[in-house]
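What follows is a single structure, and I will ask about it in a moment.
Here the complex is missing one protein chain, while the rest keep their positions.
Moving on to chain A:
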Amino acid sequence: MARDEDDLTVGLGRAALDRLMPMHLYLSAGGTILSAGPTIARLYGKNGLIGLDFFATFEIRRPVGISGPADLARVAGARLIMLPLQTDGLSLRGVALPLAGAGGGMLLNLSFGIGVVEAVAHYRLTDADFAVTDLAMELLYLMEAKAAVTDELRQLNLRLQGARDAAEEQALTDTLTGLRNRRALDMTLDRVIAEGQSFGLMHIDLDYFKAVNDTYGHAAGDHVLREVGQALMSETRKMDTVARVGGDEFVIVFKDLADPGRLSRIADRIVARLSLPISFEDHSCMISASIGISISTDYDPPDPERMLDDADQALYASKKAGRGRAQLHHPAPRGDGDPCLN
């Protein structure tokens, strides 16, 4: 009883055809458009498509070489990519199949493919413009859902980035003075050395700080440290790194500054500034500073460990020489023997 599939012929009225395939085109054997589905017709507005020559209205891009009814019949059933010539940029895809019966001709069914998003916006299409089986609505839904999710993720990333920056800043900051901490100093030294920049290194130790702490208490000591921090910031440039590396010890990295004369003058100014009394409540706290300086151009290659050690030795020499002064570390003339201090 099984019917041979090849013998099955289905007749469809216009309304059924429009509902099943709102983007169909029915071509005569000569290639004239006899009928167009309501959605494809929208692309052409009032003038419509009926009576136009299909091959003058659409350009078939794939497969290549389709320019007349015979060519189209040859690629029946294949996937077609085509451009409606009157619309810019829109690409349609579809399939053409020959119709049974005396008249012949071909039926094309088309869709927007991935261009559906632009087409919906451009031609103000609605749900009713698509075949019930078309996944266009799902595609549009997905696109919006994805956009909403992406937007949320972008905002989450911004918030996380902000939190990370804040945490990083915190991890590199000395909480009492707001200066950089030891970790930040190490990172700075590694970076300037890696970048091959020359720099001056200043190691500063406060004189008589213990006396302030012992006489006026820790609150006074903390106040003095904060004031010192302020003073160091105002005596240095924005590009320099000022770090508190111990109780009353500070290190400054002067980027692109390797001139001994200039570094000494800056150090003298810092000593003078820190020798001014710092008032705390009713008291006047007197401190001073001893400073040791090392310069990256004296080393080949510069080594942060050694430069810090040498600045520390110069600092020690300042202390021994009576405090409240600065000394440069002088490298040994031939790179061996004890460093010579003066």
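We take it that a contact is a pair of C-beta atoms (placed from the backbone, for glycine too) under 8 Å apart; a residue touches a chain by one contact, two chains touch by 3 or more; residues count from 1.
The criterion applied here is as follows: contacts and distances are computed from a predicted model.
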Complex member absent from the view - protein name from UniProt, among "NADH-quinone oxidoreductase subunit J", "histidine kinase", "Amino acid ABC transporter membrane protein 2 (PAAT family)" or "Heme NO-binding domain-containing protein": "Heme NO-binding domain-containing protein"
Residue among A:R14, A:R159 or A:R191 touching the omitted chain: A:R159
Candidate in contact with the missing chain, chosen from A:L52, A:I81 or A:V117: A:V117
Residue touching the undisplayed chain, where the options are A:L125, A:I204 or A:A317: A:L125
Chain A, residues in touch with the chain not shown (by the definition above): 117, 120-121, 124-128, 137, 140-149, 152-153, 156, 159
